[in-house]
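Heads up, one of the protein chains got dropped from this complex, but the rest are sitting where they should.
Now for chain A:
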Amino acid sequence: MSAQDAWQGTVQTVLVGAQRSGATPAELLDRCAELGLAAHAAQLPPLVDASPLEPAPGSGDVPVHRLARAVLVQVLALDDQVLLTEWCGLAKAARAVADHRDLPALLGLGTAHHGLRPAITAVLGARGRWLAGLRPAWAWATAGGADDDVPLDEVLDLPGPARQAALRRARTRDPAGTREFLAARFDGQRRATDRQALVNALETNLGPDDEPLLEHALDDRAIGVHDEALRLLRTLPASKLAERAAERLHRGLWLTADGFDVQTDELWTEHQPEPDEARDLLKDGSETGVAGRIRGAAASVPPRHWTNRLDTDDEGAAVELARGTWAGELLRGVAQNLRLADDARPWAIAATRALTGMEQLEMLAGLPAELAARTVVEVSEQWNYDLLDHACSQLPSPWSPRATADLLDRYAAARAPRWRAGRPPAVLLARGDAEVLGANWARITERWPEHTVDLDVLRLRMQLREAFNHREVSQ
């Protein structure tokens, strides 16, 4: 009998007990002492047939400077996702990748927080992508990604968010093929939410070729599907919807000495819209009445419609629209399509005078980051602290140096609510340009003397900049 067999037999005996197995406890314990030690110590490592791990591919990736790595250690300890994103952004800009030793921690964070994945993926380098392939939980960071393998035919069987993500990825890869797939499946979907999801998928890489399917969806009986299609159609500048809306605006509004007004005996003097017009309006109840119908039409044309009609530039057109009885509705409509303007700034400024605080925030959310920041600077002179803070919270980081300097001025001039007087604005310190804020350190601490953790975050951000600048200088 081998020692291993003897040990197995002894364990069996100990399990049932000396009394039942006919042995004495002392004898059994002697065997446990002897064979247990032998089982632990007298081991021969087995021959392993499994194939070895493929080595990581070679790469010319440059790891970050040790100072930058030291800052990353502190950022990870601080558990601040915004700072981590900033670190990754700076490393990417410096064309450097994370140190190999930090890759497991970064992959772990990316697995736990979806929002961090794009930033982390940018600094993984070839070694990180290779490493990600070793653990199923890290598959998101591999070159292909885990969900990319889902065939288009099976995408509709996925649960809601996964289906939407897969359809958007498919649109990114093959817009035309995916459109054909969506068009073929649209009428077969019995649930309105499923049809709405198909329409929503067109938002990625939306183009003129998608217009027929969207026009078809406008005839859908479900409000959600209709409104989703209309929302997307309104972002296409040269669509049939835009032509129809332009024709209605020509027909329904005329230019008076006091600005645009409703043309008598025309469509907007009727109480209820014709079916054709109703088809081009949101059915969620927000575009009813004359004001809603005018707003809907204005939202369906690009700002260029007004510059052409008035034969002026964006600034002149914005001034003209802001004059009339329907200025509020027209500018609300235009505000929805500011991305299509040649110069959105005057439109945004004019619109903010007509919009409520919440509408202004919605408009700003739809603008490109830099334009939104400039608009906030332009229009926030009369804003209260809360509105300024909300608007700044919507601006994606990092802010440009100019926007940071201007918004610092705005914050410094704004009168903060009593409960936070003396405390520096968190969003400014977390998202503003670190160099500009660092240069204004004395001003910041003088204007807001109360010490908060936001100042520590800013200090770490400044160290982060220094770490990457140091590397550039040393190069």
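Criterion: contacts are C-beta pairs under 8 Å (C-beta built on N, C-alpha and C of every residue); 3 or more make two chains touch, one makes a residue touch a chain; residues count from 1.
The rule is short, and it goes like this: contacts and distances are computed from a predicted model.
Colleague: Unshown chain, UniProt name, "histidine kinase", "SWIM zinc finger family protein", "Spermidine/putrescine ABC transporter permease" or "B(O/a)3-type cytochrome-c oxidase subunit 1"?
Modeller: Not shown, but named in UniProt as "SWIM zinc finger family protein".
Colleague: Which one touches the absent chain: A:A18, A:A139, A:A192 or A:L310?
Modeller: Only one of A:A18, A:A139, A:A192 or A:L310 touches the chain omitted from view, namely A:A18.
Colleague: Check the options A:A6, A:L78, A:A139 or A:L310 and report the residue that touches the missing chain.
Modeller: With A:A6, A:L78, A:A139 or A:L310 as choices, the missing chain is touched by A:L78.
Colleague: For review purposes, identify every residue of chain A that touches the missing chain, sorted by number.
Modeller: 7, 10-11, 14-20, 25-26, 28-37, 39-41, 43-48, 50-56, 70, 73-74, 77-79, 100-101, 103-105, 107, 127-128, 130-131, 134-135, 445, 451, 453, 455-457, 459-460, 463
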